[in-house]
Each structure stands twice: as C-alpha cells, then as structure tokens.
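Just one protein chain is left out here, and the rest sit where they should.
What follows is chain A.
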C-alpha cells in the first residue's frame, strides 16, 4: 500500500491511541508522536518499509508500527520497556486488525538479545531526546544500528544535529543524512511544562550502511 497518500495516512494514524491519560512516564520521556509528524516521517521513507522487515524501538503505543503496517511492511516488531504502553500497543493492533506486528517487552538500552542483530531491513524510532536521561538518544541510535541491515530512521531535536551527525560519522561504514526537517507540536504533557503547547524543530535523520 505504498501508493497511499500522505493525508490518508495521517487520517488513519489519528485513530491510533496515544499513551493513556495521565500515563506518560516522565523518566522514560514518553511523548505521543503526533499523527501528522508520524505520517510525514513514514510517508517519506515508505520505499524502505514496503515489503521489509521493520523494527520500531521504544515503540510506545505504536503509531510508527501501525503506520509501517499500513504502508505494507512484511513484519514489524516493537521494542518497549513499559507494560502500560504495550497494553495500548496491543489494543491499537487489535483495532486496526493488524496481524503482522508484534512487540516484546525489553529495555532498548542494553536489553535487546543479540540474535536480533542485523535481522531488520529498516529500523524506525522516535527515541527519547535525552533531555531527562542524558545520552539516551545516542544509546537508542547504537541499538538501532545493531539491528538494522541497511537503514535506521530516527527523530532528533534539530539542536542536537551536530552531536548526532558527528557521532555517526565516527562509526565505520555508517553514513548519516538529515532527510527532513519537521515540527513536533508538543502539547502540555507534564506538570513542569509551562505553556499549553510548544513547537520543537526536529530532524528526521537517516543512518545507512554503505
């Protein structure tokens, strides 16, 4: 179904449930990926999803997994540490009647069994940006590159672009490119947020093996 229009994909993804009310966990930097952002992300990488083995790291309620399935991936596996988020993930799969996605509960940082290495054509993720747990974004990238055979697509704050690209450039055989600049409209989620919503500039970064 990679012939699907961006707008249509976004409409589908609006029906994906996010984190349960009051269930977002600040230590895990749980922020629901807005449907518009998820749709732009997935639609621009659809040729690397259709007919592919896909992994979704820190999948949360699963908007990227559902989108990957809509775009015709063969199989998508979500990795997530939080049981509450996985309940919603499962619910979303049931509601969309998606049968080629699965999830396992494990810690993306250091907890993914090595048998998964290089088992996925494409890895997608909206990782923690590392604002609460310093370095979490980098550890997610490292995990993604372990699992991916060809491409890892990941969202990062534009303000960390230099850091992320220089890190990837230091890895042998990995090339890195910012493929899109997007806007993350972040609604008021946690008590320490002062404004109703805030726009954050994010990069869709592609890491690929040459």
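Convention: contacts are C-beta pairs under 8 Å (C-beta built on N, C-alpha and C of every residue); 3 or more make two chains touch, one makes a residue touch a chain; residues count from 1.
Here is the rule we use: contacts and distances are computed from a predicted model.
A.B. asks: What does the UniProt entry say the missing chain is called, choosing from "Tumor necrosis factor-inducible gene 6 protein", "Proteasome subunit beta", "Multifunctional methyltransferase subunit TRM112-like protein" or "serine C-palmitoyltransferase"?
C.D. replies: Its UniProt record gives the name "Multifunctional methyltransferase subunit TRM112-like protein".
A.B. asks: From the listed residues A:75, A:96 or A:209, report the one that touches the chain absent from this view.
C.D. replies: A:75
A.B. asks: For the full complex, which residue in A:26, A:119, A:179 or A:198 touches the chain that was left out?
C.D. replies: A:119
A.B. asks: Given the contact definition stated above, which residue among A:8, A:44, A:100 or A:165 touches the chain not shown here?
C.D. replies: Of these options, the touching residue for the absent chain is A:100.
A.B. asks: May I ask you to list the residues on chain A that touch the chain which is not drawn?
C.D. replies: Answer for chain A: residues 75, 77, 81, 83, 86-87, 89-90, 99-100, 102-107, 111, 113-116, 119 touch the chain left out.
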